[in-house]
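Please read the structure below before turning to the comments.
Missing here: one protein chain of the complex. Every other protein chain is in place.
Think of it as A and B in the order they're written, each chain with its own count starting at 1.
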Amino acid sequence: MDKKSYTPYMFIAPHLILFIIFFGIPAVFGIVISFTKWNILGTPEWVGLKNYAEILSDSSSTFYTQFHIGIKNTLLFTLFSVPFCIIVPLLLACALNTKTKGQKIFQSIFYLPTLFSISSVILAWGFLFNKNFGPINRMLGNSINWGGIQPYTWIAIVIITVWWYIGGNMVIYQAALAGVPIDMYEAASLDGAGAITKFFKITLPSIKNQIAYTLVITTIAQLNIYGQPLMFSKGGPANSTSVLLMYIKQTAFGSGESIAGIASAMAVMLGLCIIFVASLQFYFLREKA
Amino acid sequence: MIKIKKNGSKITAFIFLFVMALFWILPVLYTVFSSFKTTTEINISGYKLLPTQWVVSNYINVLTNFNNAPIIRWFLNSLLISTVQTILVIIISSSAAYAYSRLKFKGRDFVFWILMSTMMFPSVVNLIPLYKILSILNWIDTPLAVIVPGAVGVFNIFLIKQFMASIPMEFDESARIDGANNFQIYVKIILPLIRPVLTIVALFTFTGSWNDFLWPSIVFNNIESLPLTPALQLFQGMYLVDYGRLTTSAVIAIIPTLVLYLFTQKYFLEGLNLSSGVKG
Partner (left out) sequence: MNKKLKSIVCVAVTAISLVAMVGCGSKSSSETAATSAKSSDNEIVLWTPLAGPDGDTMTAMIDDYNKTNPKYKVKHVPIQENDLYSKLPSVVSSGKEVPDLTIVHAERIPLFVKNDMLVPYDDAIAKDGNNIKEENYLKEGWRVGQVNDKRYGIPLDVHTYITYYNPDLLAKYGPHVLDDNVITMDEVKEVGEAAKKDGIAAIGVDWMRVMTLAWIGQLGGDITSDGTKPTVDTPQAEKALKTMKDFVDQKIATQDGDDPQQLFKTNKLVFWPEGIWMRNGFKDSDVNWKMTNFITFDKSKLLNWSSSHNFVMFKNPARDEAKQQGVIDFLKWMGNNSIKWATEAGQNPASMAVQNSPEFAKEPQAFLAKNPDALHVFNYQYYGYVAEALDKIVLDTVFGKMEIKDGLTQAQKEVEDRIANGK
């Protein structure tokens, strides 16, 4: 009897111990830094809530402006990209699930982009979106400055992100769809249900767990966006694609002295934001009964 | 009737997939073809897809620059780090997921939610304290500095947990009645049923580890110790941008993970067929 009550702890222990040492403690430190003034080299100086006050309510401060621009752009980007990052791979997975010809090749093509590093991705898309010589402008017969004018910049960044990201979600959906019993579909067909009805009444509810997972993870991933706007549009035009993580990184690891306290406070605020959004999603997607 | 309907949906699916695939493969084709162009051509003759003159000089440059760019050593470093990390992750994540999803113990949900919440904070400023911890352990400039911190993610546990949720608890209960303990249930019943998701976790972990370049650049101080992806970043000169070399290193970097993917694809599809038997 005693053995049984300890076993669960043995299952979670390996992960938990490593987690505490290599993530928990640094994370706690990271939060503590947000209550200090520190340039990484000297000793931190305790300032209490001053950093938070500055980024949240001191509208004359540059950090206030940067925080607000950053969080707004991060949220906007997430809003634009997450729906595509869920719907597109879902449709692809359903199409693949019909076991049509060339399934393996198609799956590989859609998964391939996830294997590239962000710099290779921007390198390739930089060619495609080039204003004067890129094939996209050639095809459209236009001379659009994708990296420099809105809304084209947002469109380009969302396209790049979706192209790069959806492979993982697609594979998860495929695995989920495979677990849905075929007889449910056949029974529905006999009842006269069309494809669309079957999709909404059988498919979606059956893979609800995996959709919940991908929705939360994708949202978190996009709230952490950094590479695409940094390298493709350099935060422009006119700060419109400057996302919060860019400001955080520059404040902590920029060319001058590090301002780790404020960077950390911004990171904590972003973290709270992410937790809030994720919790909302969980609440709406929770298992009923 | 059903047969025609099935074919109809297959054809629609095929057309849809075909069109999407054309769009999807374009950037990849661009990168691959560019690696066979000279940098001059990439810079000047516009952005045509196919090279006017096919060259392999970029590949020769990148692969044989042994003194400055020991590519085989980097490859082996990556192989070691990614493989060990993947095995570590599979073991600790699946066992933890089993406990969080199927065992009852005090504080189960509370602990899980704390873990999830902590992971949602951007890890930017954690880097400095983490570096200090690794420095104290003397792990800086060793593979452990990359393997272990990267294995503590909670999202894999979450994913496995979600898949485990669709396995009926009756399986566990009937096994318990037969006298099996938790470990036996985990190994003999649960693990076989979640093969597809474990394959996914292995694939994601290996690929994520392979492509990671920020953290390895910070914890490794010697060029020989670097894994492949961050090492290839060194080709991006400070001032001069050699597109030929860059596209070539992009192609070389994905070959191992592509091979792994193709290898697991077969295993993964088999696993899909297995699990579709579960419910039926």
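Methods note: contacts are C-beta pairs under 8 Å (C-beta built on N, C-alpha and C of every residue); 3 or more make two chains touch, one makes a residue touch a chain.
Quick caveat, the model's predicted, so the values are computed rather than measured.
J.: Which visible chains touch the chain that is not shown?
T.: When the entire complex is considered, the left-out chain reaches A, B.
J.: Just one of B:Phe33, B:Phe75, B:Phe235 or B:Tyr267 touches the chain that is missing; which is it?
T.: B:Phe235
J.: For the chain not shown, which residue from A:Ser189, A:Ser258 or A:Ser279 touches it across the whole complex?
T.: The one listed residue touching the chain not shown is A:Ser258.
J.: For the chain left off this view, which of B:Leu26, B:Leu63, B:Ile87 or B:Leu258 is in contact with it?
T.: B:Ile87
J.: For a quick check of understanding: of A:Thr7, A:Ser189 or A:Gln250, which residue touches the chain that isn't displayed?
T.: A:Gln250
J.: Can you name the residues of subunit B that touch the chain not displayed here?
T.: 38-40, 43-44, 65, 67-68, 80, 83-84, 87-88, 91, 128, 131-132, 135, 138-144, 147, 184, 187-188, 191-192, 217-218, 221-223, 233-240, 242
J.: Please give every residue of subunit A in contact with the chain that is not shown.
T.: 37, 39-42, 61-63, 130-133, 143, 145-149, 234-239, 250-251, 253-259, 261-262
By our rule, only the chains that are shown with their structure count from here on.
J.: Between subunit A and subunit B, tell me the centre distance in angstrom, where each centre is the average of that chain's C-alpha atoms.
T.: Whole-Å distance between the two chain centres: 16.
J.: Provide the residue numbers of subunit B that touch subunit A in the complex, in ascending order.
T.: Touch residues, subunit B against subunit A: 2, 5-6, 9-11, 13-14, 16-18, 20-21, 24-28, 30-31, 34, 46-47, 49, 91-93, 95-96, 98-100, 103-105, 108, 111, 115-130, 133, 148-149, 151-152, 154-155, 157-159, 162-163, 165-166, 181-183, 186, 196-197, 200, 203-204, 207, 211, 213, 229, 233, 236, 243, 246-247, 250, 253-254, 257-258, 261-262, 265, 268-269, 271-273, 275-276, 278-280.
J.: Which part of subunit A faces subunit B closely enough to touch in the complex?
T.: Residues 3-5, 7-9, 11-12, 14-16, 18-19, 21-27, 29-31, 33-34, 40, 91-92, 94-96, 98-102, 104-117, 119-121, 123-125, 127-128, 130, 133-135, 163, 168, 171-172, 174-175, 178-183, 186, 189, 195, 209-210, 212-213, 217, 220, 224, 245, 248-249, 252, 260, 263-264, 267-268, 270-271, 274-275, 278.
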